[in-house]
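Everything on this sheet refers to the single structure shown next.
== chain A ==
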Amino acid sequence: MNEILLEVRNIIVRFGGITALNNVYFDVIKGEFLSIIGPNGAGKTTMLRAIIGVVKLLSPSRIFLADRDITDITVHERVRMGLAMTHQIVRPFKSMTVLENVVIAAGHKRTGNPFSAMFSFDRKSEIEKAMNLLDTVGLSDVAEQPVTGQPLGVLKRLEVARTLAVNPGLLLLDEPLAGLNHVEAKKMADTIVKINQNGLTIVMIEHNLAEVLRVSQRLIVLDNGFKIASGNPDAVLCDSKVRAAYMGKEKINAAA
Partner candidate 1 sequence: MGIYEISLGTIVCINIIFAMSLNMITGFCGQISLGHAAFYGVGAYCAGMLAKAGFPMYAALFAGMIFAGMTGLVVGLSSLRVREDFLAITTMGVNFLFLGIVRQQDFLGGELGVSSIPSHGMGKIGFLVFVMILACLVIAWSHMIKRSWMGFAFDAVADDEDIAQVLGIDVGRYKLVAFAIGTALAGLAGGLYAYFARFIVPDDFGFITSITVLSMVAVGGIGSIAGVVIGTLLLTLMPEMFRFISDYKLLIYGLLLFGVMRFAPEGLAGLIKSFVGFICKKRAAL
Partner candidate 2 sequence: MKKTGLIILALLVAVCMSGFAGASDTVKIGFHAPLTGFAASDGKSASIGAKLAVEQVNMSGGINGKKIELIIYDDQAKPSQSIPIASKLIGQDKVVIGISGSYSGPTRSAAGIFQESKIPYISAYAIHPDITRSGDYVFRTSFLGAVQGKAGAKLVGEILGKKKVVMITLQNDFGKSLAAGFKEAALNFGIEVAGEYQYSIKDRNFGSIVARVKAHKPEAIYASGYYFTAGPLISQLRASGVTVPVIGQEGYDSQKFIEIAGKAAEGVIITTSLDRDSKNPETASFISEFEEKAGFKADMVAASAHTAVMVAADAIKKAGSTDSVAVRNAIAATKLKVSTGTIRFNKLGEVVKSVQNQVVKDGLWRHHSIIDDAKILTPPEK
């Protein structure tokens, strides 16, 4: 049960003179639902971007996926190894329909090699798979519509469906609930829990604490690039350091 899927060791990231992540380390256990929280600018998104591989790491940072060192391999290879990530600001392919957005992701096996892709035309099985996924996130009725002009709620769901289409083993979610209203957020969170229950490991960043506490099994708290706490949600929220660093600011933010 306690098999470690992802191991993040001594992550250091710098932008210009600022240290965005400072020696952050943690493990992700297969099948769990882990959330990363922290005030704005704590380095949460940077952490996810480091795992997926779009941010440059400084030594001695190391990332292992299922015991394999993936620190130096490219993004698309990581994706093919079972990592996937959604973005906080949704960026669908604007030139495509909702369905096509998922189909292109579902076809990741076909697009692996450009040359064989040139001679590959059949999209039937990918379309079928994409329709199933759209069904899972409740978008099957807008499948044929162009993405431009769709409301944020649809786009957020599309983002999840599209990411699922690459068959990930570990899903990184960057604020999947941001911008959604109360009802939508709850619905979305439920969808994510369902996905988790189907066997997918999830690492989520989220500001909506109520939903985080409802769905997460474990929390990690970042502040100013440092990991300041981790453990089960109740214990973490009682931690004085967390209250000092995170809750205080967050309350001010919430009030504003």
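If you want to know what made the cut, all candidates are chains of the complex that A comes from, given by their letters.
As a convention for this text, a contact is a pair of C-beta atoms (placed from the backbone, for glycine too) under 8 Å apart; a residue touches a chain by one contact, two chains touch by 3 or more; residues count from 1.
Just so it is clear, the model here is predicted, and its values are computed rather than measured.
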Neighbour of chain A by the touch rule, complex-wide, chosen among 1 or 2: 1
Residue numbers on chain A that touch candidate 1, as the complex places them: 52, 54, 74-77, 79-80, 84-85, 87, 91-96, 100, 103-105, 107-108, 110-112, 114-115, 117-121, 123, 162-163, 165-166
